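Excluded from the complex is one protein chain; the other protein chains are retained at their positions.
Letters A, B and C mark the chains as written, and numbering starts fresh at 1 in each.
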Amino acid sequence: MTEGLGLVGIVLVSHSAALAEGAAELVQQISGGATVVPAGGTDDGGLGTSTARIEAAIDDAEAGSGVLIIPDLGSAVLSTRAVLADLAGETTARLVDAPFVEGAVAAAVAAGGGADLDAVAAAAEEARDAAKF
Amino acid sequence: MTEGLGLVGIVLVSHSAALAEGAAELVQQISGGATVVPAGGTDDGGLGTSTARIEAAIDDAEAGSGVLIIPDLGSAVLSTRAVLADLAGETTARLVDAPFVEGAVAAAVAAGGGADLDAVAAAAEEARDAAKF
Amino acid sequence: MDTSAFQAWVHEASLLITEHATRLTELDSAIGDGDHGINLRRGFQAADDMIEKSESDTETPGAVLRTVGRALISKTGGASGPIYGTGFRQAGKALGDVTEVDAVLLGSALEAAFNGIQQLGAAQLGDKTLLDALGPAVVAYQAAVGEGGDLAAATRAAADAAERGLAETIPMLARKGRASYLGERTIGHEDPGAASTALIMRALAMVAAGETS
Partner (left out) sequence: MDTSAFQAWVHEASLLITEHATRLTELDSAIGDGDHGINLRRGFQAADDMIEKSESDTETPGAVLRTVGRALISKTGGASGPIYGTGFRQAGKALGDVTEVDAVLLGSALEAAFNGIQQLGAAQLGDKTLLDALGPAVVAYQAAVGEGGDLAAATRAAADAAERGLAETIPMLARKGRASYLGERTIGHEDPGAASTALIMRALAMVAAGETS
C-alpha cells in the first residue's frame, strides 16, 4: 500500500461486507491517501464478522504508523479483541469506540493529514459530537 | 410493505449504494418487522445522492406511521431537504441528526417495538452517546 | 430579458461549466471529493436538454428557472445539486409568470436565490462556499441598478463581483460541506462552488450583453 506510506491506516470492521466496503469507498475519496481497508462479513460473505478478514485488513492497512480499527456493533469489538490478543506485541493496531461512518470519515481525514495514531483516534472519537445539520 | 404495517419506517440516505444497502440489511435483521429502506448512490449508482432514490425510499418505507430519515454526511441532508420541500404537506417523513449505522440500529429496534415517530427519532439521536465497549 | 434569453443563459452556463469542468473538479480534489465539475456538468447538461427539448414547462422566464432547479436537484448528484437547484427554483418563483424581466425584478430573483440557498445549507458568508461568490454578486448587482445601470451593466457588475468573491475564498477556512472535514487544509484554495457560481454569473452577463454563442 505505497499510497498511504507513513500514514496511519484505518480498518472498518462490520457485520456486513457491503457496509464495510461502501464505507471504505466513500471515506477513501476524502482520505488524502491514507489507506482505508474494509473487513466486513463472515468468511463466506454472510452477515457476521471474520477474524481472518480482520487480521488481513490490519495487515493491509499498516503503512508504518499504526492502524486504527473502527467496529460497527459490539460483537465486532469482541472479534477484533480476539484478533488483537493473538497479535499481541506484533501490532500497534488500536480499537476505538466511535460512530462507524462518521468516525471513519474523521479518522481518514486526520490520517490523510499526517496525524499520528493518538490524534487519529481522537478525531474518530470526536466525530460522535459533530452535528450534521 | 405489509410486514411493517403500522410501524414507523426508516430510510437510510447515503452517498454509497453499498453502504446504504449493507446498513439496511444489517438493521433489518433486528428491526422486528419495521421496514428499513436504503437510498444510496446517484441515479447511475455512483457515489453521491439521488433525490429520486430518496423520494422512492420514503414512499416504500411509509407504512402509516411516518418515516424517519437518517443521512450519512451533510450533503445527504441537503438532498433530503430538497425532497421534503417538494413533498411539503404530503409526507410525515422527518430527517434526524444521528450516527448513520448506530442511529439506524436504535431507530429500527424502537420502530419494531411499535414506538411512534417522536420516540423513534429520539432513539436514533440517543445512539450518539451509546458506548460500544 | 424574455423567455428565450433565460433559455440562452442556461445554455451558456452549461457550455461554460462543461468547458471548465476539469478545473472545477481539480479545485474539488484539493479540498473536497473531486467531483464538482462532473456533478455540475451532468446537472446543467440535463437542465439544458430539458429546456431545449421543451420536455417541461418553459413558457415564461420563471418557468425556465423552476425547470432548471428541478433538473439540477434531481440530476447533479452532489451537494451542489440541491444548493443550485434551490437557488434557481427560488429565483424562478420570484419571477412569477411575467414574460419579460427587467433589471429590478432580476435583482429580486437573485436575492431570492441567495436567501433560498442560505436557508437550505445554513452557511454564513466567509464559510468558503458558493455564497461567498453569490453574495458579492447580488450586492454589486443591486448597487449597479441603484446607480441606474441597465441589465447588461448590472449583470456585468455581478459577474465581476462573483470573480472577486471567488478570489477571496482562497484564504478562507471551509466551515460547510465536505471541505469542512479538512479544516486548516482548505486554506489556500479557491472554493469549487464559488468558481462555478462565477461562471454562471458570467454566462448571465454575456447573455444580457448579447455576447453569447
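We adopt the following convention: a contact is a pair of C-beta atoms (placed from the backbone, for glycine too) under 8 Å apart; a residue touches a chain by one contact, two chains touch by 3 or more.
Values in this document were obtained by computation on a predicted structure and should not be read as measured data.
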Visible partners of the omitted chain are A, B
By the document's definition of touch, the residue of B:Ala17, B:Ala34, B:Val67 or B:Ala106 touching the omitted chain is B:Ala106
Had the left-out chain been drawn, it would touch chain A at residues 42-43, 46-52, 73-75, 78-79, 81-82, 85
Against the hidden chain, chain B presents residues 29-30, 32, 105-106, 109, 113, 133
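The rule is simple: only the chains that are shown with their structure count from here on.
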Rounded to the nearest Å, the gap between Cα centres of chain A and chain B is 24
Per the C-alpha centroid definition, the whole-Å distance linking chain B and chain C comes out as 31
When centres are defined as mean Cα positions, the distance from chain A to chain C in whole Å is 38
Two or more other chains are touched by the chain B residues 47, 73-74
Shared-interface residues of chain C (touching two or more other chains) are 33, 178
